[in-house]
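Pasting a structure here, questions to come.
Take a look at chain A:
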Amino acid sequence: MPETNILTTIGLEHYLVLSAVLFSMGMAGVLLRRNLIVLLMSIELMLNAVNISFVAFSKFNNNIEGQIMVFFVMTIAAAEAAVGLALAVSIFKRFKEVNIRFFEHLKG
Partner candidate 1 sequence: MMNMGTTPFEITINVIKTILVFLMMVQLVPILVWVERRGSAFIQNRFGPNRIGPLGLLQLLADAVKFLTKEDFVPDKGNKYLFYAAPIFALIPASIAYMAIPMSTPLIVGDSKFLIQGFEVNVGIVFILGVSSLAAYTILMAGWGSGSKFALMGAMRAAAQIVSYELALGLSIVGVIMTYGTFNLSDMIAAQQGALTFTGFGSTFTAHFLPNWGIFYQPLGALIFFASAFAESNRLPFDLAEGEAELVAGFHTEYGGFKMLMFFIGEYGHMMIASGLFATFFLGGYNIPYTTVQGVHDWLMTTFGLSVDGANIANTVVHFLMYNVKFLILLWIFIHVRWTLPRFRYDQLMDLGWKTMLPWALANTILTSIVIFAASQFAF
Partner candidate 2 sequence: MPLGGIIFITLFIGVFGVILIYLARWTGGRAKRTSAAKMEIYECGIPEQEKKDTKISVKFYLTAILFILFDIEIIFMYPWAVGFREFIHSGAGPFVFGSMIIFLAIFIFGLWWEIKSKALEWD
C-alpha cells in the first residue's frame, strides 16, 4: 500500500475524526454549561457530529442507508428541539429561570 499524505488525501478517517471532535465538544457543552438552552444546543451539536459520520460511512461504503438515517436523525432532532424548547419556555414563563441546576428541585 503506497504511503499517503494525510494532509492531501482525504479519507473516511478524516471525517470520522472530525465527527469525534465535534461530538466531544458537544458533550463538553452538555457537561459544563449551565444554561438549559445552551445544553439543548450542545445536544444538537452532538447529533450533527453523528450525522457527519453517517454520511461519511454512506459515501465510503457506497450505501445510501446512511443518508436515510441522517434524514431520520434530523427529524428526531428537530422534534427534540421543539419539545425541549416548549418545556424550557413553559418553565421559564413560570419561574423565570433557565439554569440547569434549578431543575434539581422540580418535583412531580
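Regarding candidate selection, all candidates are chains of the complex that A comes from, given by their letters.
The rule is short, and it goes like this: a contact is a pair of C-beta atoms (placed from the backbone, for glycine too) under 8 Å apart; a residue touches a chain by one contact, two chains touch by 3 or more; residues count from 1.
On a predicted model such as this, the values are computed, not experimentally measured, just so you know.
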item	value
Options 1 or 2: the chain contacting chain A in this complex	2
Interface residues, chain A side, partner candidate 2 - complex	74-75, 78-79, 81-82, 85-86, 89, 93
